[in-house]
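Below, a portion of the complex is reproduced, with chain positions unchanged.
We just call them A and B in the order they show up, numbering each chain from 1.
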Amino acid sequence: MILDLDPNLSDREVEALSERLKKMKFTPVRQAGNRIALVQGVGKQVRKEAFLHLMGVKKVSNLEQKYKLASRLFHPEPTVIECRGKKLGGGHFFAIAGPCSIESKEQIDASAKAAREGGAVALRGGAFKPRTSPYEFQGMGEEGLKLLRDAGAAEGLLTVSEVMEPAQVELAARYVDILQVGARNMQNFSLLKELGKVKNPILLKRGFSATYQDLLMAAEYILAHGNPNVILCERGIRTFETYTRNTLDLNAVCALRELTHLPIVVDPSHGTGLRSFVGPMSLAAVAAGADGLIIEIHPQPDRSLSDAQQTISFEAFAKIMRDAGLIRQALDSKSVEL
Amino acid sequence: MILDLDPNLSDREVEALSERLKKMKFTPVRQAGNRIALVQGVGKQVRKEAFLHLMGVKKVSNLEQKYKLASRLFHPEPTVIECRGKKLGGGHFFAIAGPCSIESKEQIDASAKAAREGGAVALRGGAFKPRTSPYEFQGMGEEGLKLLRDAGAAEGLLTVSEVMEPAQVELAARYVDILQVGARNMQNFSLLKELGKVKNPILLKRGFSATYQDLLMAAEYILAHGNPNVILCERGIRTFETYTRNTLDLNAVCALRELTHLPIVVDPSHGTGLRSFVGPMSLAAVAAGADGLIIEIHPQPDRSLSDAQQTISFEAFAKIMRDAGLIRQALDSKSVEL
């Protein structure tokens, strides 16, 4: 339920109203424009009239959508996430690059340098690897996080790494700027709730077979638990086609743009699983209006300990970034809207 | 099986060799570079050695792929289709525009004018409509084909229309330049064989759940029956996502580029089913390297008798074409290859 308040209400008065709503067993979330969204405790038995007598409430509306805080309906302007002086989304295009797994200091340092030179804003690298098979390389753990932090700092890059369970969140947040939720954990609700309690931006990857609505409800878990900094990531879905590892779904960029104010990035590396597809699909993502890209790079792609077949070289990354820049220049920002 | 011939063989000698192979119950298809592909009659019991004694045969290779004439392996250069002085594919970008169904002379004439002004090379319009429900508008038939022909001629545009059964091919070929096979008929093998006998270029749409290999084998039916002018069209696949009518699969552009020499066009109208997606997905298709676009336009999109929700206005089409041109200028032709 959405309560539109008297625009002249002071912050203190709004605060008092929120406290009262909490005592009534609701979970109020304040929004721009003197508006309060009640995101929990509102069942079918609660009627709109019950709120109209509260001081300062001008109008009460029902929420039909299953996600609320993530919805563009109640937050028409695109969200710009600020992180250590860098702006992400809402016209601020950003690229994230780095290896699938952090393997050594040399590897991550070289990757950081190449990422920065290519124009990336952030360095990615996995320390805890969620491998489908229990017998594959499982990552360097905390030691990897330290290497990532140092490599990012040396090149002035933000850092991105994946967390896989609630207990890892506090540790990872100590070293890493942006915490990533992998596709397999998109509906790991315990993890999502924990990520709602930190301040780091969260890069939330779409599950293999998650609908756009599923993805937005997963984002809603994080938002509703207190963290407004969620970046959505399209990374390929499962279809009947087996030529590609996944089917990268660029329609997601258009759909999420309509449905939400959150920034949208595209991962053509996991999304296609094929090195030769990363370039053209990156450019397609940019042309479709994505806010950013996340790309796997490696000093020696063929020697990567994981995801070798989808990892590209530093030179290939630099070329993609140049071409992506040309496309963005060619299109004025309004051009993809009809 | 592929027979590489002595490069000094004359056309007449190659012809004589072909005749001999036909008597041996094979179906030889001549290819560039003095090469003959045996595309039928070659079972597991036929050994390569059997061909080596034939005059002029230098080398014999097996074909592992299920499609042969469509494969880039045996035809590395992209195919450029020529049709009434216009070139399609292989660097010659082409847009096709027009209404889903031909409804009236006014409608198709206005569409032709807008298509030409926007920069399209061809005018599309359905005369026989394959509607999922038997109770929906089924098209104007031959009368529609005449209107299409006249409207195209008036604006100097090629024409494109769908055929749905073998018996329609001869009639449609009398009026229309490019014959379209709809997604539902992609594996209508009787129709494909019939289309192998005409000279018109064929626009072959990918089935809802056809793999890239399925599409190429459907193309192979047409090629193997004698018509080399096949254009492949990605138009969306069926997935679990219901927000869009179909999931437009731009990975197909990259995959088909690797696998075949045939031109590849993208249909963002059917591929997404949503008007607001047509612009961004068109630009994404161009950035991914598509050879062309096919877009549904209508003088009054909301009044379209079919597919209204995915049909765009003339103005929107003109804007997409301008933006698509900017992207193609920005990218030199090599830029999407790594």
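Everything that follows uses one rule, which is that contacts are C-beta pairs under 8 Å (C-beta built on N, C-alpha and C of every residue); 3 or more make two chains touch, one makes a residue touch a chain.
The model shown is predicted, which means the values in this text are computed figures rather than measured ones.
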| item | value |
| --- | --- |
| Number of identical chains forming the whole complex, with 2 shown | 4 |
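We adopt the following convention: only the chains that are shown with their structure count from here on.
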| item | value |
| --- | --- |
| Degree value of the rotation bringing subunit A onto subunit B, based on Cα positions, nearest 5 | 180 |
| Interchain centroid distance [CA atoms averaged], subunit A/subunit B, Å | 38 |
| Complex contact set, residues of subunit B against subunit A | 209, 211-213, 237, 239-244, 247-251, 253-255, 258, 272, 274-281, 283-289, 312, 316, 319, 323, 326-327, 329-331, 335-338 |
